[in-house]
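Showing subunit A:
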Amino acid sequence: MKYAYYPGCSLRGTGRAYEESLLAAFRLLDVEVEEIDDWNCCGATTYMSVDELTSYALASRNLALAERDHSEIIAPCAACYLVLNKTQHYIRDYPDIKLVVNRALDTIGLKYRDKVKVRHPLDVLLNDVGPEAIAAKVKVPLNGLKIAPYYGCQIVRPYSTFDDQGDPTSMERLLEACGAKTVRYPLKTTCCGGSQKGTLPEVGLDLIHYLLSEAQKNGAEVITTVCPLCQFNLESFQKEAGERHRQTAVPVLYFSQLLALALGAPADTIGLQRGFVPIRPVFAKKEIAYA
Partner candidate 1 sequence: MSDKSPDKPKVAFYWCASCGGCEEAVVDLAEAILDVVAKVDIVFWPVAMDFKRKDVESMADGSITATFLNGAIRTSEQESMARLLRSKSQLLVALGACSHLGGIPGLANLFDRASLMQEVYVHPPSTINAEGTLPQTHYQDNGHSVELPALHETVRSLDQVVDVDYYIPGCPPTPKTFLAAVQILLGSELPVKGTVLAPDCALCDECPRKDTKPEKPVFTEFKRPQQMLVDEEKCLLAQGLLCMGPGTRSGCEALCVRGNMPCSGCYGPTSRVRDQGAKILSCLASLVESKDEAEIDRVLSTIPDPVGTFYRYGLPGSLLRRKKPGVRQAPLPSR
Partner candidate 2 sequence: MELKRTIKFEADRDPEFVRWISHTVGGERIRHCLQCGLCSGKCPLSLYMDYTPRRLMHLSREGFKEEVLGSSSIWLCTACYACMVHCPKSINVTHLLYALKQRAIEEKRYPRRFAIPVMARQFSDMVRGSGRITESWLIVKVFLRTSIWRLFGMSGLGLKLLRTGRMPLKRERVQRRAEIEKLLDSVAATRKELAI
């Protein structure tokens, strides 16, 4: 089966490494994806918070476009994943929203039939590919690299059904299949501050600090994320957080970067150079012989 692929705006900006590494991993695992033709902004949480109806209409255009050729959409960005899912729920639950959306789509010759399923790459990798299949294809074992997976909020809450909302483990299972060790720490689904870091910068710092320090306290050498905004928040403000609380730097990667690396993708093709905290010394320490 070929999945529809919805990158969303962030994966073309701050989250480029996410897209680069995820697509590389998909290629190496024979997961076929096809980018949705002429997709548009999902409506994102910011839009949703001020003008919901419009955001549903925007999201539904992507759903309707995907539905023409596909039965499942992969949406890697947490915000996009949430918005697309929420749109589906609301169109089902509220007739008014359905009416607005249907009319709007009608004006551009599209129709939404509620036939497409929105899925996160973690879900696809875990349930469609499977950790065993991944383990079998690992070329560069991660040699017990200690990883603190950070899930953040929006891929586990409120709509995700593929993992536990309080204690998700899908990233652990995938990364352990690649030979890494994962560390248990209490904050893996606690909010990083989200877009507040951009609008009310002071607020997010404490949150970021607790996250980083708890992960490190439990032995993490690397933190992995599934969301461009989380990744950005966790790695960009380590210095500021450090000034406040005394803190050592820790690399923050997308889980897909480590996955692709383990599957044998060359390091320079999966956006490793785009991180602010250098990762190569960590790999060197762990004697990870990446390509």
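Just so we're on the same page, a residue touches a chain if its C-beta (ideal position, glycine included) is under 8 Å from a C-beta of that chain, and two chains touch if they have at least 3 such contacts; residues count from 1.
In picking the candidates, the idea was that all candidates are chains of the complex that A comes from, given by their letters.
Just so it is clear, the model here is predicted, and its values are computed rather than measured.
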item: In-complex contact partner of subunit A, selected from candidates 1 or 2; value: 2
item: Candidate 2 contact footprint on subunit A (complex, rising order); value: 9-10, 12-17, 38-41, 43-54, 57-58, 61, 82, 90, 94, 96-97, 99-100, 103-108, 152-154, 157-158, 165, 189-191, 193-196, 198-201, 203, 206-207, 236, 273-276
